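Heads up: the structure comes next, in structure tokens.
Every protein chain but one is kept in place in this view of the complex.
What follows is subunit A.
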């Protein structure tokens, strides 16, 4: 509704009615917005699913589901991921996930922002915490120790791959601030 028309309608109402009316408008706008968000979200889910749907029959190998979920922008822990997948997997035949099950589950996860994103700042904070002396860098061995012994440990392959990108070749340390900026820059591409 155009602003002028709205004004006209509004001026004809009492205070409470006006408040209710504007709440309705807001709610309506919200619903429209939400609907378009849902559609957009579902489109993203569908696209991501299709990439791994090799036979074009709306099923994906269960071993690839983790990648799809993560690539849609959420940050569950390994354990949480494991739980989601267990719920999604077909019983008979095992080993596959069907789109009909995946879509509602994933939509819910994304819309509820269930797994809070890890921003650049937060990530930087994490690195800083491991560098209490504020050297501005970390030794590869240290970081390796933390990441392979704490939390949900990295495999050898994961830590190798990360170090190959993170370690500054000249100084042989991890300049974590640069590393974080470089990696998060990719997101904006």
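The criterion applied here is as follows: a contact is a pair of C-beta atoms (placed from the backbone, for glycine too) under 8 Å apart; a residue touches a chain by one contact, two chains touch by 3 or more; residues count from 1.
The rule is simple: contacts and distances are computed from a predicted model.
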{"item": "Identity of the absent chain, which is to be given by its UniProt protein name, from \"Vacuolar protein sorting-associated protein 35\", \"Guanine nucleotide binding protein (G protein), beta 5b\", \"TXD16 protein\" or \"Serine/threonine-protein phosphatase with EF-hands\"", "value": "\"Serine/threonine-protein phosphatase with EF-hands\""}
{"item": "Contacting the left-out chain in the complete assembly, out of A:22, A:57 or A:156", "value": "A:57"}
{"item": "For subunit A, residues in touch with the removed chain", "value": "43, 47-48, 50-52, 54-57, 66-71, 73-80, 83, 118, 122-123, 125-127, 129-130, 132-133, 139, 142, 145-147, 150-154, 158, 161-162, 164-165, 183, 186"}
